[in-house]
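Note that one protein chain of the assembly has been removed; the remaining protein chains are unaltered in position.
Chain IDs A, B and C follow the sequence of writing; residue 1 opens each chain.
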């Protein structure tokens, strides 16, 4: 049974109470993107300033829960000063970390009551990988190096055990991707 | 438990195999009305010729089951030569005979399995009178005189025990009512 | 913080009732399940589950066309459910005026697609309220996109009541008013009778969203005086998969068909169809048969308890919850909606410190306490309240003082956990 400490690691709470890079940037030269979480109605705003293929500056606005806020805060700290290339890699790794693996949904992640309820309810237990936020069929475990590359963000690993909150953790990253597209004028 | 003999009285089978007044009348002077039973798709056609407020002639077309066919046949025999007034009375009495009374739906009419199924299923048993073909809130038992006035048609009494077939028995009568309205140029 | 616990004075015996709800004796995270989310969906008593099982196990068949015994019986039960549900809300002619749908949302859409498309033009106005659920907003927006009419909103005041001070000017040009009988966020029991009177006086019809009303208060569409009324089974002890529309017979009769298919036709030719009589005209395809039977049993359960008793219980329990939350958390908690429990249904929405509602709910879950966090499908209202989400505890017949205390305890834990 996953406890609250799996979800709310100390570092998460820290970023939640002391969000980094909170604010706005002037648009232009920066671009501004907003992302919605349709489940809760929360919104993340990302201001992004690129220079020579590098994240020159980033600021975070909007409102959300501790998970989306801390994810945004840690993300901003991580990507600042990195290349667009690197940011894309981080995004991939982060999403991979949060993809739901075979067995987790009906299995060890779930509360006791879930196990009861899925017992005998047909083929439920084998289908974890197709559900929710797992569009990536190549879902796999992260390597240690990959995990380490995420820094503080590794603390969000426990979110997989709380499927409804995965969208919270992804919200800033999806918004960042959007703003990259906008800033680069592609897509 | 109602048996088949409650539904298919001999006289009914007789009218079914030897339908009276089957055919067509010339239109005009006669009027022609058709009625549908949406449950089965069957159709009764009534040709009606009025003269001096009397049913001068009547003919029956269309196709239907033994219940609707015999009801039409017996109806045609009964109303021929009668006054419009009388026909309206017959219609009222006939419909009254087929209205479903309190208690009958969950009660004595039903097959054993119905009783099982409605047991404990909430307030089912008390609601007979509101269901199906009982738009008339003044539903009551017929007097002996009334029943006698229907002649052969009294044989259709057993139909109440087979609610789906009530519409069959009523189909010719509803069509007749329609054709009366048309013939009298009212409504 | 010694709880203010006192004996309930109303006649609802929650202890006895809880025994009828198998889920309430399960454990979540090692804790007793404290279910405070009945406004999203109520739990189901064993009687409802058994009625459906019994139906499937003894007499299931498709309805309306079968001549054999079990099919006739299924038809009788299904039609009986219609009458039972209709009587429960005071419908004058339930056998023709109750249309079973899949939920309350479909029922509103039915009115929008059928009545709306036939009666609204681009010069008309549809008047809603700021506290409507999306179910009574979006169908009108979809229609407005196609027909080009205007949608207006009756504002709410600071206490969460409808502000009717400008109602006369708001009503100008209005053909239809959509109003909730009880808000799923504020709890407000709206004063619809007055509004309906005024709407009728300018020739507008009124559709009432009774989804949060029917489970909690005695409802009578004739007394309310509305023209259409919708509600949903799963919030009133019934199963998922069923809701219903009540409409005035003359209105329904004049409305064109909505969904096409089996059941709703009298005849189909290659070149067209003739619709069936009411209520079948609006019930295309195989209806939710077992669900209607389950809903009939749910209504029987509510009637056995007595809606007046249920109401008394909820006023008492909601009053207790409001008192406890205010006395424990004072200015740290903001409770939305009327402060008088007489004016509220069973929901209590609040903001607590600057904690995000989802985080509150997550902490409460670890204590077995289920509340809802979010926009509650009322985003326009969220914008009026200037929040992105609220936390919402909602109370029902099986809830008691201990459940309210569990909520209070959980909030202390959340406060401590985030330590902000």
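The definition used in the following text is that a residue touches a chain if its C-beta (ideal position, glycine included) is under 8 Å from a C-beta of that chain, and two chains touch if they have at least 3 such contacts.
Because the structure is a prediction, the values reported are computed rather than measured.
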Left-out chain, listing which of the shown chains it touches: A, B, C
Contact with the hidden chain (one of C:18, C:43, C:76 or C:351): C:43
Residue among C:58, C:309, C:332 or C:409 touching the omitted chain: C:58
Which residue of C:156, C:371, C:397 or C:411 touches the chain not shown here: C:371
For chain B, the residues touching the chain missing from this view: 1, 3-4, 7-8, 13, 16-17, 39-43, 63-67, 69, 111-113, 116, 162, 165, 168
Those residues of chain A which, in the complete complex, touch the missing chain: 36, 38-41, 105-106, 110-111, 113-114, 116-118, 120-124, 127, 130-132, 162-165
For chain C, the residues touching the chain missing from this view: 22-23, 26, 28-29, 33, 37, 40-41, 43-44, 49, 52-53, 56-62, 65-71, 101-106, 108-109, 112-113, 133-135, 137-142, 145, 151, 153, 232, 234, 239-243, 257, 259-265, 267-270, 272-273, 284-291, 358, 361-362, 364-365, 369-374, 377, 379-380, 383
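The rule is short, and it goes like this: only the chains that are shown with their structure count from here on.
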Cα-centroid distance, chain B relative to chain C, in whole angstrom: 42
Distance from chain B to chain A - Cα centre to Cα centre, in angstrom: 70
Centroid spacing, where centroids are CA-atom means, of chain A and chain C in whole angstrom: 35
Overlap residues in chain B, where contacts from two or more other chains coincide: none
Sequence positions of chain C contacting 2 or more other chains: none
